[in-house]
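With one protein chain withheld, the remaining protein chains of the complex are depicted in position.
Up next is chain A:
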Amino acid sequence: MTATLTERYISATIRSLKPELQDDVRAELEALIADAIEARTDQGEAADEAEREVLSELGDPGLLAAGYADRPLHLIGPKYYLTWWRLLKLLLWIVPVCVVGAVLLGQLLSGAEVGESLVQALAIGLQVAVHLVFWTTLVFVVLERTGADTGMKWDVDQLPEVQEDGAGRSELIASLVFLAIAAVAVVWDAVRGFFPTGGEPIAILNPGLWPWWIGALFGLMVLEAVFAFALYAQRRWTTALAALNTVLALLFAAWVLVLLLGGELVNHEFLSFIAQAGGEEFASGNADAAGNGGVFRILAVLLGFGIAIGVGWDIADGWRKAVRERRVARV
């Protein structure tokens, strides 16, 4: 004998209910549905047609069961949503970035290819992000269903400060002073040297970079100064300024990294001078690190890494401010 539609409907409804509730709900639903069908057949409707109509009106059995069991029909409700979302944003800002950085640094220091290291670090970062989202959400789904308190209360002290967008006078002055110091340092390094050698000054930057490479560096500095003025003139970050900032930052990164990877950035004379001045201890330290290409290679990786992070942050910061400006403008 095949089950009637009503039987199938009731089974589907009570299946997910607690066992002690099941029989009671079944009996009640049987009566309710029978009453409703009877009311329709009394009006002259055909029995099977009436059954169909009544069950259709009752709707999805899962919905009805959720009503009986007092179950929420959402993963995370309004009570927890904001806490969940804030925590998730915070974690996603911090953890994957740290993991990608750490993996990349480790890979580069152990002498892996740059491209390969990057791909591997990003893959691990993605996995970490997916895990973060999944586990955080799972915890909140459980909280939603147990009704526990997260202990997060809002008060006025948590209001964020009105954010400076870095387009004011003090930022202009800071940029110009920094650029001036950098320019003077480059010239000073070439002409006078930064440390006593007991003879001819030894430059830190490779003297072979004069005049073209250093000229390009000065060109970039001038462009940065012009950019600082443009930003000050506009008084706010725009999409065009953020794009310009990106180009400048990438040019600077390219300048450093091309020279660094080519082993052209630092004066070889300077390196050998350090190695001599360091004496025996340096030599043994260098021997320890020889497997990784020596102390200088490690320093080069760290320097390149630092520059890449700095440039990446600079670019992201510019876009962040430009987007925020646009949002404020829209409001």
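Please note the rule applied: a residue touches a chain if its C-beta (ideal position, glycine included) is under 8 Å from a C-beta of that chain, and two chains touch if they have at least 3 such contacts; residues count from 1.
Just so we're on the same page, contacts and distances are computed from a predicted model.
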Among "PadR family transcriptional regulator", "NAD(P)-dependent iron-only hydrogenase catalytic subunit", "Transport permease protein" or "Stage V sporulation protein AC", the UniProt name of the subunit that does not appear here: "PadR family transcriptional regulator"
Contact residue for the chain not shown (choose from A:Leu32, A:Val222 or A:Ala240): A:Leu32
Residues of chain A in contact with the chain not shown: 24, 27-29, 31-32, 34-36, 39, 57-59, 63-64, 67-68, 70
